[in-house]
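The complex appears here minus one protein chain, its other protein chains still in place.
Presenting chain A:
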Amino acid sequence: MSFPVIPIASASARASASANASVSVSTTCPYCGVGCGVRATPREESQPDIAGDEAHPSNFGRLCVKGSALGETVGLEGRLLAPKLRDARDGALQATSWDDALGTVANTFKRIIEQHGPDAVALYVSGQLLTEDYYVANKLMKGYIGSANIDTNSRLCMSSSVAGHKRAFGEDIVPVNYEDLELADLVVLVGSNTAWCHPILFQRVVKMKEKRPELTIVVIDPRYTATCEMADLHLPLKAGTDVDLFNGLLAFLSEHDTTDAAFVDAHTSGFDAALAATDGFDLAKTARACKIDAHDLLAFYRLFARTERVVTVYSQGVNQSTAGTDKVNSIINCHLVTGRIGKPGMGPFSFTGQPNAMGGREVGGLANTLAAHLELDQPAHRELVQTFWDSPAIAERPGLKAVDLFNAMEAGRVKAVWIMGTNPVVSLPDGEQAKRALAKCELVVSSDIIEDTDTNAFAHVLLPALGWGEKDGTVTNSERRISRQRAFLPAPGEARADWRIICDVARRMGHAGFDFDSVHEIFDEHARLSAHRNDGEGLPRAFNLRGLTGMDRERYDALAPIQWPVLRHGDAGTPRLFEDKRYRHADGRARFIATPPRAPANAVDDDYPLVLNTGRVRDQWHTMTRSGKSAKLAGHIGEAFIDMHPQDALACGVREGELARVSSRWGSMVARVQHGGGMSRGSVFVPIHWNDQVASDARIGAVANPAVDPVSGEPEFKHTPVAVEKFHVSWHGFALSRTAPLLDDVTYWTRIQGTQFVRHEIAGRRHFEGSDDHREWARAALRVDDPHADWLEYEDRSAGVYRAVHVVDDRIEGCVFLSERPDLPARAWLSGLFAKEKLDDEDRIGLLLGQPIGKGVDTGPTVCSCFGVGRNTICTAIREKGLKTAAEVTSCLKAGGNCGSCVPELKKLIVETEIARLSTV
């Protein structure tokens, strides 16, 4: 197997980007852990062209919606372009010099370390950092400051997998690769809405299933997600009962003698204890515990038992639990007992959520690991690393994991924190606590690409970092594949690479060992550390980049995607691990882990009777600082929502389309109620993305409970007891405007980026009483002072309906639609008018109706973001042309023909249309 050599980019990219704007650069997508290859072509006058990299083995040229829209996210709106210091007197951020900013960070860290010791400072970093950034951050903290207080937002997403892998295999190893998904005959997706969160991998599986219909997909998820549309079997288990289910499977496999006894005997330990913890096989009991139909459960157990080639994928639904590590091990137990590991088409497979969660793990970016898969609690490991680094110190005990770290900040034990590339006020559980913690710190430093974030509101120092397309380094995806992220845009303003900022601060703190001139030098040190004494006589570990050591800039730049370990120069990498059945525990055996089931930490009660589950939506990413800039992505789901069962909604006194407050013992948020997400009774789903920058009160992190897994420290985002109640407003509305509106007296708002306009969904409590109140409010909102402005309005005062449109030179400038009921017209058509230079007469007549009169039809909310195909268009085509499959919809409307991530929705629409047809016949 040979890897293509990729054209040079990186260091010269900024220069070449400006000199020759049409050179395309191969890089890696900055979103999920799939790590797709991207070809980016900068353009002089417009956003860069983005295409999938056909040579990249993760995606072979395909991109999901988010990846396809990357070009829309690299604009400089909202970017932090200069270092800033918060003025102690007025609290305002003032631009300052790098010298001043770096000096402030270095000096304050030094002073606090001198006064209170190294554990009084911390770094809180991110899976968005490149491996080289991560490496120097970890080196500074653990080897020079001498504390392990460096943790990462990866703690919140996959640390349970790390812990589970370590317990089972003796090292954090993902043995499988993406091809195994295609080789498998059974793919079990546990706690993973793969269709939305890892769309390209899902598409690979779906494509293979089309070729080999015998490939069976089972989804285990409390929700009926888009992923379930493609599944052969969906087990809607009760939240938090994954361990019961897999314990049941382990017992079933043992009872029915479908184990690989020879493998278990020769290569594992701990089976008896693990089996004992399952309490024997009792289908009815397990079905009851999991609240699954016993027939379905049995069908799954039989399917698993008789299918040799099984890949079990797990993601945040497994990890984000107080029993997350046990869940991982209960899954791995089932692969060990059947010997289905280390062979093509089988194995346990953790999908990571971030572009470089894996890279962070490799450099030891977690508070409880050291570096290069070495362990903090092993003196020999510490000695190896310290010697290699020749560092003055080495952390001796694990540092504070994310939730504990923020608790320590609130308690005053940690006095300074440097946050890099993450937004903990939004992403941590108990978000109000995160605010209190940051408010308590003497120094909060934030390296970021965006100036205004919920977290940066608490920062004393803002350091402008490089964003995707500007930065340069490596990332590792979910299958251990190291890929280069290459720059194709010049550094904007005064922004600098994270590794450079970290090294500058380290040097100013007086530390040697940070004199890197180029990012490839850091990679080389990282690779050498991984190979250092990594052999039979030393401390052998699977993570080994010996074959990638010694690369000069040119070779580093040309590095093609490769899976570690890479043992020798010229090796093609290692697609699959454990083929030799050798595990990384001292005895060379894999371990079964006994996983007695445990209920989630916080149970529902009368006050908080519903279970909150959180997660992603298809077209947004994390806290929306990047994906929120894309109008194309906003077209899918623009507003935060509370998905719940209609009966639960009824019991809570809320209806679909109305606003509701979700509260827990920790906090609350407000969003719009919806059904249709296939929620079971008693459960509620809210997406994680919306925050104070884009919405009035939509941070679900503020509601999530801070209970963590005792082993991994990962918070239990998927299970918080909550109550839902109606959020009373007197009116609902929306505003579309070319410039930001002035929204006074608005109780609820969400900002949604559009093409040439911004949309605000709004609601308020003010009573409009006077005859001109609505008009005055609307004119103020749209900043219209001229009494002779071209102002159209529609009013149904007793129904509380007011609509106004402001037109300038026959071009729509803004509009406001208000109503007492959430019965506002669709936004799609009005939004489309902002792209028009001149409204024609037909447009104008429809303005106040919010839809075209006479010609044209409302296309409905966007389903296919790639081709901008709306729901109504699709349903009409299905109805009128009798379309029966998603492929027919695609050939008819193109929808689903690019990234395919809307194909599950297309299928659902086909079914819904059919049901509607039958019920009207």
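As a working rule, contacts are C-beta pairs under 8 Å (C-beta built on N, C-alpha and C of every residue); 3 or more make two chains touch, one makes a residue touch a chain; residues count from 1.
The working rule: contacts and distances are computed from a predicted model.
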| item | value |
| --- | --- |
| Name per UniProt, for the chain absent here [options: "Formate dehydrogenase subunit gamma", "Transmembrane transport protein", "Nitrite reductase" or "ABC transporter, ATP-binding protein"] | "Nitrite reductase" |
| Touching the absent chain when the full complex is considered, from A:60, A:388, A:794 or A:867 | A:794 |
| Option touching the unshown chain, where A:294, A:651, A:848 or A:892 are the choices | A:848 |
| Touching residues (missing chain, whole complex) on chain A | 790-799, 801, 807, 823, 844-846, 848-849, 853-854 |
